[in-house]
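With one protein chain withheld, the remaining protein chains of the complex are depicted in position.
Letters A and B mark the chains as written, and numbering starts fresh at 1 in each.
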Amino acid sequence: MIVLQILASGILLGGIYALISVGLNLIFGVIKIVNMAHGEFLMIGMYAAYFIYTATQINVGLISIIIFPLMMVLGYIIYRLVIKPLLGTAETETNTILATSGLTFVLQNLALMLWTADYRAIKTPTSSQSFSLGKIMLSVDRTYAFLICLVLVIVLYYILMRTRFGAKVRAVSQDKNAAILMGINVNFIYALTFCVGIALVGVAGAIITPIFSVYPSVGVFFGTASFIVVVLGGLGSFTGALLGGLIIGLVETAAGVLASAELAQVFSLLLFLLVLFVKPQGLLGKNARV
Amino acid sequence: MKKQVDAKNKKFILTLVIISVALLACTVIPFSIYVKHIIIQTVFYAFMATAWNMMCGYTGRLSLGHSAYIAVGAYTSLILYRNHNLTPWVGMLLGGILAMALMFLIAFPCFRFGLKGPYFTLSSIAVMEIVRYLLTSMRSLTSGSLGMSLPYHKTNLFHFQFDHKEPYLVVFLIFWLAAVILVWRMERTRYYLEAIREDDDAASALGISVTKNLIKVALMSAFMVALGGTFYVQYYRYIDPITICGPHMATNLALITIIGGSGTLLGPTIGAALVIPISEILRTSLGDKLSGLHLFIYGIVLIVMIIHMPKGVISIPDVIRRKRESKKAHIETTASESGGASNE
Partner (left out) sequence: MSEAILQVKGVSKSFGGLKATNDVSFDLYEHEILGIIGPNGAGKSTLFNLITNFYQIDEGDILYKGESIVGLTPDVVCRKGLTRTFQVAKPFSGLTVFDNILVGCLPGSATVAEARDKVDGILEIVKLNDLAHEPGGKLTTLQRKRLELGKALATNPDVLMLDEVMTGLKPHEMEEMMGLVLKLKETKTIMVVEHVMKVVMGISDRIIVLDHGVKIAEGTPTEVTNNPKVIEAYLGRSAKKHA
């Protein structure tokens, strides 16, 4: 019985992790940069959702529709100020890691100054409610979040695989120079990818706000989690991120039930290191060692 | 060439002597405690950044998880001191050895399998997170996130505790000097590391053992920052997992090194001399009014530096010289072109 419960809760958590990491993965896959401040954008999305919800009490799903364009604008500002100047330099890889680490400090402390270190949580009508499916109990909010994640991921997958635009993005991610020769505006694709990646994590933040409290350093935990998920599945591999999310969701739920929450973290980090050493391209990644 | 090298060495030794004498002079000048505190921290971070740079600056393997090794050093010597009354001087050696063991566990697979770029950085962060979770969860030994303080003892060299600031400055100065001289003397290794940073395949094709050299400096770096962990305990008298084993400490070492000039002998020291006083002054003057403002500024400085001066302050004279030369070359070219000669 407990196995089924762990499985169900693990899958729900995994779906949420997958959504949180999709943006990170998209940005790495296409622009080939690691955004260390990923978790901080999640935090901003969470705050945005918190304030919109306390002001209007509207549904979180609707809130995400408002947040998406807002986060795209923020993404574009950051792209122009921080990312673009570093692209195409000799040390793009390390320099973007460092600059986005700096961004972590900027965003976290900006939040601290604006909104203090207090934990904030929103209470939706469905908060702390659960429903039973057979003998398994599932949290309503988590199931709801899981379903939204599923829809978003499917939409994104459709856009990437079935549209002209998606084909361009994939072309850039596979071979930048060939894409340039084919007349694709790489700079535009980069900018848009970054904005969409940030918007996606912002939306993920909005969706999880009924489940987790928000505070300035909440992104640290989720940031690390998304790195684990993404590396596990394969940096740049879209389906890999889903798989990685599910694995980590299950591992953490199981370890959390059987041991403690802290050990659950250690467990997934060890798994992460193991994958890095044995198959750094991730379980589903195609690219060879970088 | 030989003369140039000799002159360079002489200049370097002279610089070290001047810095050391100036710092020793600080022990007799009646500065306020606050100023002394800033100077001591500067020397401490100059030492730490030198150790970080030795591995990460020269090899381009960017570790943002060096806090793990600092924490291993700090906790080892503090626990042994508290529970077994072992002098920190011995405790820090044990901590250093333990840190090297941990580093070997990570560095061996990392470098053996050729992990670099973001993959290396992420693995370094993962190690830091693991160590922090362990320190937080081993409550009976480490008191978890509450942190541990150093049992007070009046001035005693054996206990590595002093009631005045000056002895700390002297100790840190000695270790900083030792670290800088060590890196300086490892001239051959430095060349190897630079070659590996530029292109590890090309380096190994020239007979350089990539894995061995990388592991060697990684172990040395871990040992040194672990010693620094003990210094931290003895000086600040309190540690907790998030300060000593968190991203801030690790990023700080990277930031200091990069601002000064990564992959250079004195870059980390210059970086510490700039970053520590400024951030300390910012913290004390802004920290009360608006907590977070100094770290906000810190982040912005990091971003601006990376974008506009990725080679650090130490590169400024070089940049100026290059600009002047290219201007001169430009003038010469235009002059010779007008004379009918072409310049390739």
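What we mean here is this: a residue touches a chain if its C-beta (ideal position, glycine included) is under 8 Å from a C-beta of that chain, and two chains touch if they have at least 3 such contacts.
All figures in this text were calculated on a predicted structure; none of them were measured in a lab.
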Touching the absent chain in the whole complex: find that residue among B:P30, B:G207 or B:P317.
B:G207
For chain B, the residues touching the chain missing from this view
1-2, 5, 187-188, 191-192, 194-195, 197-199, 201-211
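As a working rule, only the chains that are shown with their structure count from here on.
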Rounded to the nearest Å, the gap separating the Cα centres of chain A and chain B is 32
For the chain B and chain A complex, residues of the former touching the latter:
60, 62, 64, 106, 109-110, 113-119, 121-123, 125-127, 129-130, 133-134, 136-137, 247-248, 251, 254-255, 258, 290-293, 295-296, 298-303, 306-307, 310
Chain B contact footprint on chain A (complex, rising order)
28, 34, 36, 81-82, 85-86, 89, 91, 93-95, 97-99, 101-110, 112-113, 117, 216, 220, 224, 227-228, 231, 235, 260, 262-263, 265-266, 269-270, 272-273, 276-278, 280, 289-290
